[in-house]
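For this depiction, one protein chain was excluded, whereas all remaining protein chains were kept in their positions.
Right after this comes chain A.
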Amino acid sequence: MRESILSVGIDIGTSTTQLVFSSILIENIASQFSVPRIEVKEKRVIYRSPIYFTPLIDQETIDGQKIREIIEAEYKKAGFSPEEVSTGAVIITGETARKENASLVLESLSGLAGEFVVATAGPDLESIIAGKGAGTERFSRDEECTAVNLDIGGGTTNIAVFKNGQVIDTACLDIGGRLIRLAKDNSGIEYIAPKVKRLTERMSIDIRKGERLTVGKAEIICKEMTKALEEVLGLRPKSELLEMMLTGKDLKRNYSIDYVTFSGGVADFIYNSTDNNVFRFNDIGILLGKAISQSDITRRLKMKKLNETIRATVVGAGAHTVEISGSTITYTKNCFPLKNIPILKVHNEPEDIESLAENIRSIIELYNLQSGGQQMALALKGVKNPKYSQLVAIAESIVRGIGEYLKTQEYLIVVVENDIAKALGQTLYQMLHREKDVVSIDGISVGNGDYIDIGKPLGDGRVVPVVIKTLIFNF
């Protein structure tokens, strides 16, 4: 069995909007004589759009109509129709995500971007997606090292640290190439981001809208921004500067970094810094790149140039957001796609089945207070190679734990890590007298606060594509 699915990635960033199509090949790698095991064999980007400037109506509003036109045109150029697309992600990243009409823009795109396409934002997830798209995740796995990727775009710098292919840390800073924007031919400053305004005030540098920006001043500002990056990477003691520039949590810095990689629009000017026509994009991106290339970040850390720079996020969204569930799963009704299902993770030691029901009970009660009982998915680790009695005990605990709250749920959705979902799903369905539809999938590791999207079954109905949306990243 070989099957190839089409995935779309759309990234609407602070400065640029891009689209890629990638083909994901899945294959049953088990022999004819065993229980099937379907895995992703290959991911290939098959179409890349040109890089567009993100159309804005004004500084606070994205031009949804124009974005729609861009995407429609790109579908045509690539020769795909939305119905052919089975998975993917639309991401509104960086500063743009904080624009007022971001969710409205996503809505206007939802029909266009295939049936099972997730719309997502959140700085931690962006960092991870960029790091995967840039190739840093893979590099850290292949080289068995700790590598940090800095995705420096127009509005933000998204940092993800990977160790042997696993994400171990993320952070996001308000540092980017288009936080100061200039009118054509540097005839005057058009826009200064609020954080940069505060930064310059702190430095007693006076820049104002409408006035010309000198290269000298821009260089000093970029150097200060770079200092914040040096601080976050532990190359310089932490100061108030870093506190100010972080959008959320800081890096933990309790590991040593072997390599640094760069992606995002500014990356190209770190790898190839230039003094030539530095305001040609009417922003400070080229100078920021130059400041970083002359900083301790590239001097004291080993720098590695990987495949994707400016397209890292969109490639990550298109090719690296989707996972495949385990190959032995249960769904008693083809109710897919299921979108934006919140995860309730039961923190239970696998051996401790006795208290499982109680734990499920308490998290569900809490959840219902907050959400009013909308559809959720229960996540647990499960037991490796369980005995039948253990399996029954787990199923009983789930049924008992959920109790009357089951009425509020359209389906009973269970997500387990260990390979037991098919047997667990069957057992649950029997216990519920086949009156409640059950979706039980495995091979998926999720955390509390994640959201999950489950797509239409693939591979003769044996697996489902899954996208996990980590909004709050816990390690």
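Criterion: contacts are C-beta pairs under 8 Å (C-beta built on N, C-alpha and C of every residue); 3 or more make two chains touch, one makes a residue touch a chain; residues count from 1.
Heads up, the rule we're going with is that contacts and distances are computed from a predicted model.
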item	value
Undisplayed chain, where the name is taken from the UniProt record, one of "ABC transporter ATP-binding protein", "Ethanolamine ammonia-lyase small subunit", "Monovalent cation/H(+) antiporter subunit G" or "Chemotaxis protein CheC"	"Ethanolamine ammonia-lyase small subunit"
Selected from A:I5, A:I67 or A:L391 as touching the chain missing from the view	A:L391
Listed residues A:V35, A:I57, A:A73 or A:L104, member touching the removed chain	A:V35
Sole contact to the chain not displayed, among A:T93, A:T328 or A:N348	A:T328
Chain not shown: contacting residue from A:A423, A:I454 or A:I468	A:A423
Chain A residues that touch the omitted chain in the full complex	31, 33-35, 144, 328, 330, 384-388, 391, 419-423, 425-427, 429-430, 434
